[in-house]
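Left out: one protein chain. Kept in place: all the others.
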Amino acid sequence: MLALASALTTTAGGYLLVLAIILPVIGILLSLVIGGRHAERIALALMPVGFGIALAIAIEIWRTGKPLVYILGGWTPPLGIALRADGFSAVMLVTAALVVPAAGYFARANFQTPQGQFEARAPLAFWTLLQALWAALNIVFLGGDLFNLYVALELLTFAAVPLVCLDGRPETLIAALRYLLFALFGSVFYLLGVALLYGTYGTLDIVLLSARVRAEPAVYVAAGLMTAGLLAKTALFPLHLWLPPAHANAPAPASAVLSALVVKGSFFLIVRLWFDVLPALTIEAATSILATLGAAAILFGSILALRQERLKLLIAYSTVAQIGYLFLMFPLATGGHPWSADAWNGGVLQVLSHAFAKAAMFLAAGLVAESLGHDRISDLRGLGRAMPMTVFAFGLGGLSLMGLPPSGGFAAKWLLVKASVESGQWLWAVVMLAGGLLAGGYVYRVLAPALANGSTPLETRKSTSRSREAIALALAFVAVLLGLAPAGFFTFLQIGRSAAMAGLQ
Amino acid sequence: MSTIADVFTVVAICTGSFFFMAGTVGLLRFPDALTRLHALTKADNLGLGLIVLGLLPQADGMLGALKLIAVWALVQLAGATVAQLIAHALLRKRPPT
Amino acid sequence: MTVLQALDIGLAALVLAVAGWTIVAREAFAAVVGYVAYGLLLSLVWVRLFAVDVALTEAAIGSGVTGVLLISAAARLRKTEAPATDERLGAPLRLLAGTVCAVVAAALAAVVLLMPDPGSTLAPEAAQHLAETGLGNPITAVLISYRAFDTMLEKVVLILAVIGVWSLAPDRYWGGAPGPQRVARHEGALAFLAQLLAPLGIVVGVHIFWVGADEPGGAFQGGAILAAMWMIVMMARLVEAPSISALWLRLTLVAGPVVFLAIGVLGFAVASGFLTYPTGFAKPLILFIEAFMTLSIAATLPMLVMGPPSRPPRP
Partner (left out) sequence: MSTAILAGLTGAALIGLGLYGLITHPHPLRKILAFNLLGSGVFLIFGIIARKGAAAGFAADPVPQAMVITGIVVAFSATALAVALLLRLVQETGRTTLRPDAPAKPPDAGADA
């Protein structure tokens, strides 16, 4: 929590937060009006600018060591709305600014407007919705007002759902409709919690709320409702049913963004809620429930991933499992103990490394499906010789999922295991180790046939472009490099967090 | 004067409500769609007309009275059109099995 | 118990009864018709809560436009109902679901009863700054000034919904028009209604947008009425649904958020930052934004109701 006064005034550089949001919004509006193949050009042209803005925000926070704040319309909360960026926000902004453009440049081959046609359905929808996803994520990361975040969540849903069924096959339509129903359930519950908080405290500003919240019945009910709603959107076991078909059936670049970023958007809000809005409400029972569900997700998701016959479904179930790890941070990082900061850093690092690793794996799987015409795991024999770069990218991503050194996944899980041992909560450590073994199992299931030599060379339908393979590989490298994050990176992550919460006495 | 107006209002609204009630009973009790439609439109138009008539003396000013009459006219228009459409749809569907 | 209280209790009972009907009704069509009635009853509840702006929105959008959408969907889905009933959950699961829902409802009821009265409020703050916006209707002030960012983003949500709905068209229909094919036969009565109602409705819609600055009403309510008028003349086949590639349609759809965003960004230069209005110019700027938003809503709602394009573009 920031000092109250400084959280309610615009800081130098605060305008960057506005730019980060309105840039993709301008892109959406322009793309729809000008239309045709210009939608693609506008989206791709704005991406480097958006990356620059995200980087500038991170540098500004690093330089000043303080969060950035912008008061919208000049109306100070509680009446108005504030945008705020702390270290965590900045890191997420930069992650989105890397993964979205990667998916965008990768998707140029999938979503080109055909020659001789001014405008086509799938390209226009894809390029506008991709920008919309980015805008929505940036608002989620920067929003300082719970109702504004509700609008952001809806924006995210409306951008994500149509991406799932862009190719119009029946199974994608079913997946999209299920996704939409789960997401709507999630946002309406979130909104109900927002109503109760407003009714009790007369503000929805995160910083003002955190100063006013006390442990009382309305707050417990609100916290329960909002968490349940956000869990449905994050697809935590047992509310994960919508995720595998949606993520596995979407076009590869869309899957990459959905798995890497969209589920993290609602997770980000759960972290905001429990660590920033409701620190007065550290309930051991609640954090244990979250972690138990997380543990179940790790085991259940991994075992189902082991049994899938299609590569993209395997990766989607692995997302279910990897989301589980995120929730282990709740019992470990609350309470301001000596190990809390480690656990929090571990959780955030898991968010980041999974984002890059999973984006790389979905893009790699997309390349495999395009060049083979299928993604049946049993028929991948000899793939390593045909598409070495793609298989390498998949393998590096898998390294991070398993938590093997040196990788971001290893550093994240190491921090979490360390915290669970120090806090005496051994159970979580055991689950994490088991999850790592299972992840090794499902990654091996893909790599073993891919690296084996087939009796006949694998027939590819079309050759893959080197640059698209390079995009997947670059993302996988980032996931690995996160394992070498220096101590300064973790100091940066803690900017804007209260000393008490961070466990720094 | 105002007492007479009030009595008029009460009587008109009660009569109007009675027609609404009769229309509703018709809707529930009549055997097929066309007769039900008949009961509804006839009774509701009359019922609403009487209620609006009863409220006119209570309206504050000319504008208020005009608005009440506009409400009545709009409902008449919509009711008549919808009744026509439903009847058309029914005729097209015939013979019912 | 006063008469008003008795009426309140009667209204609440009626709302719940109709709501229950929409859940238990055997046929989807009947349930949807119940839902439209439910929406109108709910508008009365909003009037009783002294929220006339919300009552207007609920009647126009929550009940009216949503009703048209759901009724036409229910009519088209009649044949699919019988197979779906085979998938009903078993009794134990339904019992479990019922228990969970009852617990949620009971917890909420308890919170409602425990909530302090008078409760927390931002009404004094909203009133205090109302003069700076030049408006008389505090709700319009919240929507276009205090929380302008929400409203602008919500316009973007509407545009995404349109893109999402359009993206569900088969490829060959892209660039075509939504809605059913034009048929030779005219529904005389409907055409008559549309001819009579549309001019009137347009006047009422513009009026409601205009008075929204000071009295109940505003861009949402006025725009919804204009949208209804456009839908009725399209339903009566007096005008054709536009091609989704028509430049004027695209421009109308984005006009609201574009003007909102442009004036917001202008605030960096001429006022004290994003979405701020220069002193003394707040009211005209707010009305300017609202005018374009009304236009955009009037175009967006019918596009959402009509669904994806359903015929190939004309050469």
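We just call them A, B and C in the order they show up, numbering each chain from 1.
The rule is simple: a residue touches a chain if its C-beta (ideal position, glycine included) is under 8 Å from a C-beta of that chain, and two chains touch if they have at least 3 such contacts.
All of these numbers come straight from a predicted model, not from anything done at the bench.
Visitor: For the chain that's been dropped from view, list the shown partners it touches.
Guide: A, C
Visitor: Check the options A:G52, A:G199, A:G224 or A:G440 and report the residue that touches the missing chain.
Guide: Within the whole complex, the residue contacting the unshown chain is A:G199.
Visitor: Among A:F88, A:F111 or A:F410, which residue is in touch with the absent chain?
Guide: Checking the options A:F88, A:F111 or A:F410, the one contacting the hidden chain is A:F111.
Visitor: Could you list which residues of chain C touch the chain missing from the display?
Guide: Against the missing chain, chain C presents residues 5, 8-9, 12, 15-16, 19-20, 22-23, 28, 31-32, 35, 38-39, 42, 45-46, 48-51, 53-54, 57-58, 61-62, 65-66, 69-70, 73-74, 76-77, 80-81, 83-89, 93-94, 97-98, 100-102, 104-106, 108-109, 112-113, 115-124, 126-128, 138-139, 141-143, 146-147, 150-151, 154, 157-158, 160-161, 164-165, 168, 220, 297, 301, 304-305, 307-308.
Visitor: Extract the touching residues of chain A with respect to the undisplayed chain.
Guide: Chain A touches the missing chain through residues 79, 110-111, 122-123, 126, 147, 151, 154, 157-158, 161-162, 165-171, 173-178, 180-181, 184-185, 188, 191-192, 195-196, 198-199, 202, 241, 244-245, 249, 251-252, 310, 312, 366, 369-370, 372-376.
The rule is simple: only the chains that are shown with their structure count from here on.
Visitor: Sort the chain contact graph into one of these: line, ring, star, complete or other.
Guide: If you draw each chain as a dot and join those that touch, you get an open line.
Visitor: Which whole number of Å gives the spacing of the CA centres of chain A and chain C?
Guide: Going by mean C-alpha positions, chain A sits 31 Å from chain C.
Visitor: What is the distance, in whole Å, between the centres of chain B and chain C, each centre taken as the mean of its C-alpha atoms?
Guide: Computed from C-alpha means, the inter-chain centre distance equals 27 Å.
Visitor: What is the distance in Å between the mean C-alpha positions of chain A and chain B?
Guide: Those two chain centres are 57 Å apart.
Visitor: Quick check: what residues of chain C touch more than one other chain, meaning two or more?
Guide: none
Visitor: Across the complex, what residues on chain A touch chain C?
Guide: 10, 15, 18, 22, 25-26, 28-29, 32-33, 35, 70-75, 78-81, 118-122, 124-125, 128-129, 132, 135, 139, 147-148, 151-152, 154-155, 158-159, 161-162, 165-166, 168, 192, 196, 198-203, 217-218, 221
Visitor: Which residues of chain B touch chain C in the complex?
Guide: Touch list, chain B to chain C: 74, 77-78, 80-81, 84-85, 88.
Visitor: Which bits of chain C are touching chain B when the two form their complex?
Guide: On the chain C side, the touching residues are 187-190, 192-193, 196-197.
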